[in-house]
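Here the complex is missing a single protein chain, while all its other protein chains stay put.
What follows is subunit A.
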Amino acid sequence: MTAPLTERAARRTGGAEPAVRLDGVSKIYGQGKNGLLALDNISLAVEPGEFVSLLGASGCGKSTLLSLVAGLDRPTAGTLDTGGRKIAMMFQEPALFPWLTVAANVEMALRVQGVGKKERRERATEFLEIVHLGGFGGKRPHELSGGMRQRVSLARALAQEADVLLMDEPFGALDAMTRDLLHDELERIWQKRGLSVLFVTHNVREAVRLGDRVVLLSSRPGKVAEDFPVDIDRPRITDSPEVAELASTITDRLRKEVLRHGR
C-alpha cells in the first residue's frame, strides 16, 4: 500500500541519520523479582522532520519511553541515540511554574540558555503569538483555561528551539473542539519548523490525524506491535472517511492486543 518505511524516510530527509533512534531498548522498574518490565526490546526510529504517533493502551509504557528519550531516566538495556540533538517535551499536564507569569514561563526556556532579558522578553512574546496567546503574557497560569495552559506549555517547548519535540498525551484532557483546533495548530507549527515529533496518545483518531506513521505498542511489556504508515494527504480532518477507515483498522489491531491480555 505504501513504499517501504526506509524509502519513505529517505525521500523526506535525503538519507540523513534518524533524529531519534532506539535499539533494543528495555526498561525495568524496580529490581529482581519485584522488577516490572515496562518496555521490552523496543526498536524505533524517528527521521528528521517526521511526525510519529505512538499509540497504546494506558499503562503500556508510552510515558516511560518518552522519559527515556528525554533523558529523564536511563534504559535498563539497549541503546538510545539522539545524535546530540536538543529535545523539548510537553507533558500531559501543562507543568507551568505557578509563581511566574505566562510570559516568564516561556522565558524560562531561554533563561537557562543565558539569553539576555530584553531578547528573552521579545522572543517569549513571539512564541506566545505562535500559539495565539500574544495578549496573555501578563497573566498567571491559573487564570487561564486548560487548553490555554497547554498552549503556553507548547510555546515554552517551542522556545527551546529544539530539533525534537516529545509530546505525552498533550491534548488528552481537552474537549474535542479545542483539541481539533490545536491539532491544526500543531501541524502548522511542525511543518513550518521542520520538527521531528514523537507524539504519544491513546486516541487512535488523533494518532492517525497527526502522524506520518502510527506505531502501535502492545501492553505488558511494551513492545512495538505494528507500524502503520499513514498515507493520507495533509491537511487532514479527524472526521474524514480516510482517517476513520485507517483508525478502525488500527483499533481492530489494538483490540486484539488488549484481548490477548484478557485470557
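The rule is short, and it goes like this: a residue touches a chain if its C-beta (ideal position, glycine included) is under 8 Å from a C-beta of that chain, and two chains touch if they have at least 3 such contacts; residues count from 1.
The rule we apply is simple: contacts and distances are computed from a predicted model.
Trainee: The chain dropped from view, which UniProt name applies: "Oxidoreductase", "Sulfate ABC transporter permease", "Cytochrome c oxidase subunit 1" or "Spore coat associated protein CotJA"?
Mentor: The record for the missing subunit names the protein "Sulfate ABC transporter permease".
Trainee: For a quick check of understanding: of A:E17, A:E119, A:E143 or A:D227, which residue touches the chain that isn't displayed?
Mentor: Of these options, the touching residue for the absent chain is A:E143.
Trainee: In the whole complex, not just what's shown, which of A:A16, A:L36, A:A176 or A:V258 touches the removed chain?
Mentor: A:A176
Trainee: Could you tell which one of A:L68, A:M89 or A:A124 touches the chain left off the display?
Mentor: Of the candidates A:L68, A:M89 or A:A124, A:M89 is in touch with the missing chain.
Trainee: Which of these, A:S26, A:T125, A:Q160 or A:S218, touches the one chain of the complex that we don't see?
Mentor: Of the listed residues, the one touching the omitted chain is A:Q160.
Trainee: Determine and list the subunit A residues touching the chain excluded from the picture.
Mentor: 67, 70-72, 87-89, 91, 93, 95, 97-100, 108-109, 111-113, 132-133, 140-148, 156, 160, 175-178, 180-181, 183-185, 187-188, 234-239
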